[in-house]
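All protein chains but one are shown at their positions in the complex.
Chain nomenclature is as follows: A, B and C, assigned in order of appearance, with residue numbering initiated at 1 for each chain independently.
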């Protein structure tokens, strides 16, 4: 937490009232939504703002000279400024809007990787990564003849930084890709330390902050990274919007990714030149309303206070781990609460995670079951899947109690 | 028009009542919105549907076992089926949701082009293309060592198919990329003829239908194309959604584009394999609500009737061209109404298009001025830019009158 | 308790029928559910036009494994032509729980049937019917 004083507690009932989904009943009960790490619910502030935008300010951006175009451009560029402030970035030139978190990472893999990588180079990802920060690097390494290396973890699911020495012997380290918080088991990775190690080797660091940005205050300078990716739909924003932050010098020097309208300076049969930042990386009509909606979500989060959200989730995580420790046959994966985000992944000896999630659903408890797009991590633990509960600002201890009650139901069926 | 009987006229006042933006006043007047080729306005049906979706059915798709996840997945996949029907495609496996029209075209350029093209190959685009169906081909040709050829046009802005013979002498034709309707001057291109020519040479045809799909009935089989791209925001849908249709055999055989979550079958340090169609091409969390919104827009368009929309726009185009022919100093670019969509681009001798658009704005008339992301076409005509009026289902002859009135204002200032 | 887990399912899950592998075998295929990692492998022997023997192994959720077990009982003794035509609905009826609304679970339930179709398709060189298009891509 970035402040010295303990943040004051959230007024969760008031927050829940902002989210229409909690007014509905599922199997007769209020929804215990414990799947925000997958995608979050949306507050009225965002939904109403979106409708209003479409009704009164919608047109394409940048190109239009008329009044609606001015409003739309101001809304879109205003959102970019909000994201800049959120990340503590120097300039809106460093903020690129993408389709989702995955595309932000692919942008770097393609635009930087395809041109920069070659035989003898090593690209590093980790065993804990989401596939979206693993497969792009594996793929461009293969395409370019570079080597792909996977940094491993220990039994608790914490990265084993000592392996970096061995990896370094395999070639010239060019880039290290790692997440700030693991989406499948919740580990908070030592990003600053890894970025410093990479910088010493003149390698770039790409940080996947998709699971961190919704839940804690970030500052790109402090992270020491070169690129940071986030995604809107996990942080109260609409689907269809992601963000890549990158250091200006790097983005300026890079080849473009998607090609087409808006990202060019001039086009002719012989030669085409690129537009300035960030437009160079935003080909075609951008996700206009989605960027605006993400800006509204940032307002909402900032208003509640990311420090307070982090503290609230930490409290729920501690409570959930205590409770799960008492549940028969349940094993929780991953590190202790001090080094984890608001994510608790577990297995239960009598039932497959999918069946667990199904029975929890019949109790009005929504969790995710599966490999969470982290198959290497699952393989590391020697399991095909887990059941995962994840917390956000609208969750309560009662939601955790509902989870435990549902697990008792699982045991009743399968035990 | 696909039916033999003349379609009945649209009830435009009723249609306008569905679009909240027309309730507002601009400089004291109702908006004469003549920029739908840039991006269309949105009907209440789409906006209300989006809000309702977020309120009652939002979660991530495919992965979730719980009730909200079922609803979201049904909404998302339901939209895919609606698009399939709209295009007359064989299977939803052939419908890929993208970020916008530009990304649909880049998907083919990267996933097919980077692996398939090499020295001796020729990729053909046209002088009339939008940059989004020009620059990707130019770029992958350059990256892969293939040749990029630009098919030219005549003085009226109609493609000069005779040039294909000369182009063929430059190497092995692998792919022809062309639009169905030019966004900058409105030409309807002879796509079926070009596709047949390409097929004889075992070359692929990529059709940019971004300006056609909103305005007329399409059928991918009739077009004879291998890939067809469209974009949601020009056809009453939300921003942030595009569509690529591709022939199943081609999509199956192709490398993926963006890499990451959802598009994989299995991931490990050594080897990663791809998911089945269409998921292989939809990496990460897709534009869920945006796809659903596009489905609602398709419902609305189908309900009104694309044949009737086409006839209505044709009527406005004929009227506008008649009126503009009487306006002092105005020259309209492009072919006669029989071979054009609802787009009228012109220059006026006394003023720059940007100044024209600005003065029109002060009359409550929204048009676009610029090169319309078609610099090669502008160069062909020897001009830097045009002023463009484009029509849609909510436009009226009165909007055209307002345009003419505004042009009189331009002459008063600059004449 | 969830409707999905009625007695019969749990019985098949805990006591799978025809579990194992035929070696040698006349037909074989394997399939996964990329969503949840369910995995089913099937071996068959033919005798004349009939599927004389069929066995499965696999791991995954109760639905996928119980469905595979039930499918064994449905298939054994049928003609190859009958199995090739066996509609999804017949297996779903057998499972007897409401899955239609849940495409994720539907994939679990139908995994084994897809694997059987794929095994036949490979052994006999027939085409995979349109409704299973893409299955071999898994």
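One rule holds in what follows: a contact is a pair of C-beta atoms (placed from the backbone, for glycine too) under 8 Å apart; a residue touches a chain by one contact, two chains touch by 3 or more.
Bear in mind the structure is a predicted one, so any value in this text is a computation, not a measurement.
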Chains on display which the left-out chain touches in the complete complex: A, B
Selected residue (touches chain absent from view) among B:75, B:209, B:333 or B:385: B:385
Contact residue for the chain not shown (choose from A:65, A:141, A:228 or A:378): A:65
Residue, one of A:9, A:74, A:156 or A:196, that touches the chain absent here: A:74
Missing-partner contacts on chain B, residue numbers: 351-355, 358-359, 361-362, 369-371, 375, 378, 384-385, 409, 412-414
Sites on chain A contacted by the missing partner chain, in the whole complex: 62-65, 69-70, 73-74, 77, 91, 93, 248, 252, 264-266, 274-277, 280
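By definition in this document, only the chains that are shown with their structure count from here on.
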Chain contact topology (line, ring, star, complete or other): complete
Distance between the centres, which are taken as Cα means, of chain B and chain A, whole angstrom: 31
Whole-Å gap between the CA centroids of chain B and chain C: 43
Mean-CA-position distance for chain C and chain A (Å): 37
Where chain B touches two or more other chains, by residue: 63-65, 69, 264, 266
Contacts with 2+ other chains: residues of chain C: 35, 105
